[in-house]
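With one protein chain held back, the other chains of the complex are shown just where they sit.
Should a chain be cited, it is by its letter among A and B, assigned in written order, with residues numbered from 1 in that chain.
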Amino acid sequence: MKTNDTSRREFISATLLAGLAVTGCSSGKNPFEPDAATIETVKPSGEMIKLLSVDGEVIEVDKAFLKPVPSLPQVSNELARQGIPGKKFVMVIDLSRCKSLKKCQSACNHMHSIHPGQNWIKVYPQHEAEHTAPYWQPTTCMHCDEPPCVKVCPVDATFKRQDGIVLIDSDRCIGCRFCMAACPYSTRVFNWEDLDLPKEIADKPYSCETSVPQKKGTVGKCDFCPDMARKGELPHCVSACPNGVFMFGDMNEDVVTNGSETFRFSDLVRDKAGYRLMEDLGTKPSVYYLPPVNRNFPFENKEEKEETKKS
Amino acid sequence: MKKHSKIFFTAILLQLLAITAFSQAEKNNLSLSISYFNSNNHIQYLVAHAKSKIDGKFKMIPNINLSFYIGTEDAANLLGKAVTNDKGDALIFIPPNAKEEWKKSSKVSFVIVSQKTKEFDEAKGNVDITKAKIQIDTLADKKITATLLELKDTVWTPVKAVDVKFAIKRLDADLNVAETPTYATDSLGVASADFKRDSLPGDSKGNLTLIAKVEDNDSYGNLSSEKIVPWGKSIKYYTEFDKRTLFAKRGKSPIWLELLAYSIVIAVWGVLIYLIGQIKKMKKLGLN
Partner (left out) sequence: MESLAKEQIIKDLLPQKFGKAGKIWVGILLAFCTLGVIAYILQLKNGLVVTAMRDYVSWGIYISNFVFFVAISLVGSLITAVLRLTQAKWSTPLTRIAEIIAVSAITFASIIIVVDMGRPDRFYNLFIHGRLQSPIVWDVIVITTYFFVSILLLYFPLLPDMAIMMQRKDQTGMLWLNKLYAYLGKFWKNTAAQIHISEKAINILSITIIPVAFAIHTVTSWLFATTYRPGWDSTNFGAYFISGAFLVGAGAVVVAMFVFRKAYHLENYIKDDHFDKMGKVLVLLALLYLYFNVNEFLVPAFKMKKSEEEHLMGLFTGEFAYVFWFAISTAMLIPIFILIQKKGRKPLPAFIAGLLVVIGSWFKRYLIVTPTLLHPFLPMHDVPESYKHYFPTWQEWAIAMGSLAGALLVVTFFARIFPIIPIQETITEMEGHEMSHKNV
């Protein structure tokens, strides 16, 4: 990033955004002419860039239609509050695959520059009763469809989007912590002190979609990485898990994936008897759990003999 | 004699090990790989990947400056530069200045060179690809076919016995169209599969995007071709967003709450304002 990056920057800035629509001088005779119907509903940016096609022709492509996406500008606060139309994000966590490696946690902490010691993803050693089986239970924000935290926020700092994601606007949060009291899943954390962030992160304008940089005196939590979803990529915890515990997808597409395996969401949850946490509270979480049956690993609690109380 | 030579070789081997261990202590080896992508037989791009074995484990290396070349490592053949991201990946599209080099032959090679850093020496990586195309098509009864052709001299020739993956495009995922994920091409370069994902939600018109892919092929790289078909279930998704609920944004609270709250506030403050009026009245009475 330091030296001779001008060409790269120019190049990347010339190749922003997603899609695949081509105009220009490709010869009409080509039997492999791309199907016009593949044009996605992305708004053209009006800025054309020149590329070399597979046929060796020089083509002009609207930069909004290029895929994969090299980088994306931050969306405005207004757009971030509305969410991605037509999507309903959902996560499936397969408890039978978790052995508490916590790669999800470290990836999440790193990507969001979370205060050391605090975690947005927690991996609980669950042991509900004497004779029941212990298991690891990772929790993210549940992104409830009837979020108790959003209900109580006095200033619209935390909000529910049309794609189901619950986010926090750290530029608006007044730090009353009512949302933390309201959340039954204890997923919210508070920035009690100044975060010792590297300057390039601390100086970034806050974005609700990246939740970076976290700010003193405000609440933070798992955000389902909507900035990644906008790029068509998976949240950091999903791609970090080597055991494929986390699966992420769009309920409206009825598919979830952990990167290497892809399942039809409805089949998966039906066949493996998926459930949600604390269904009786009526919060309607967007995170589904697959029960810890036929486990890939035995339960070994290497952490210090910790009380695994459940209150 | 034999014994001697054995000792001799062992000594040399030890020496070599010592040297490599020494140099490794200073700098780790950076290993670069490069993948070629051809998307819909139109747009092509390269993804470079930087990794290194550190403490016995491969790690992705971010922030490596890479130069991409077509053909040979020659300033004239420079395609562009990019820096690896957190996953160790760097992406570049093929610019028009590569036209001549690209058109020269049916086979093309790409080279990447990394810039020396504090942790790593300069490293190189390359890939040779044979120009190829894949085209997806559909037949009656929800049958999907794909034709794979490679460029031999100047003639597009069918390729046989290459695995083609058929899938439905999803958010950063490919959902197989049936139980079997891949299908081999026959002597005509054609592979085919049956679509078995009934009532999978599509868009509002029930459209799904099918994709045929050749992945990580030694000769052809990554090829893909897409087609939109109306085989999905059309869905109308419902969202509570912007409805009047307790968890909606400001100004979208339920009517009963607004009525209740505002009527109470107006009633009480009406009384208070009336009383302030009474104070004014008393003032008038007193000061006149």
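The criterion applied here is as follows: a contact is a pair of C-beta atoms (placed from the backbone, for glycine too) under 8 Å apart; a residue touches a chain by one contact, two chains touch by 3 or more.
Computed from a prediction, not measured in an experiment: that's the story for all the values here.
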| item | value |
| --- | --- |
| Displayed chains contacted by the hidden chain, counting the whole assembly | A, B |
| Sole residue of A:G83, A:P148, A:G249 or A:P285 that reaches the chain not shown, by the stated touch rule | A:P148 |
| Among A:G56, A:G86 or A:G175, residue touching the chain not depicted | A:G175 |
| Selected from A:F89, A:Y185, A:F224 or A:F248 as touching the chain missing from the view | A:Y185 |
| Those residues of subunit B which, in the complete complex, touch the missing chain | 246-250, 253, 257-258, 261, 264-265, 268-269, 271-272, 274-276, 278-279, 281-287 |
| Contact footprint on subunit A, counting only the chain that is left out | 105, 117-119, 122-125, 139, 148, 151-157, 172-178, 180-182, 184-186, 188-194, 216-219, 278, 281, 306-311 |
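In the analysis below, only the chains that are shown with their structure count from here on.
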| item | value |
| --- | --- |
| Partner subunit B, residues of subunit A touching it in the complex | 1, 3-5, 7-8, 11-12, 15, 20, 22, 26, 30-32, 34-35, 37-38, 50-56, 58-59, 61, 66-68, 70, 81-83, 86-88, 111, 145-147, 150-151, 156, 159-162, 164, 229, 232-234, 239, 248-250, 252-257, 259, 262-264 |
| Complex contacts: residues of subunit B adjacent to subunit A | 38-45, 63, 65, 80-83, 86-87, 91-96, 98-99, 102-103, 115, 131, 133, 135, 167-168, 170-176, 197, 200-201, 203, 207, 209, 225-228, 235, 237, 239-242, 245-250 |
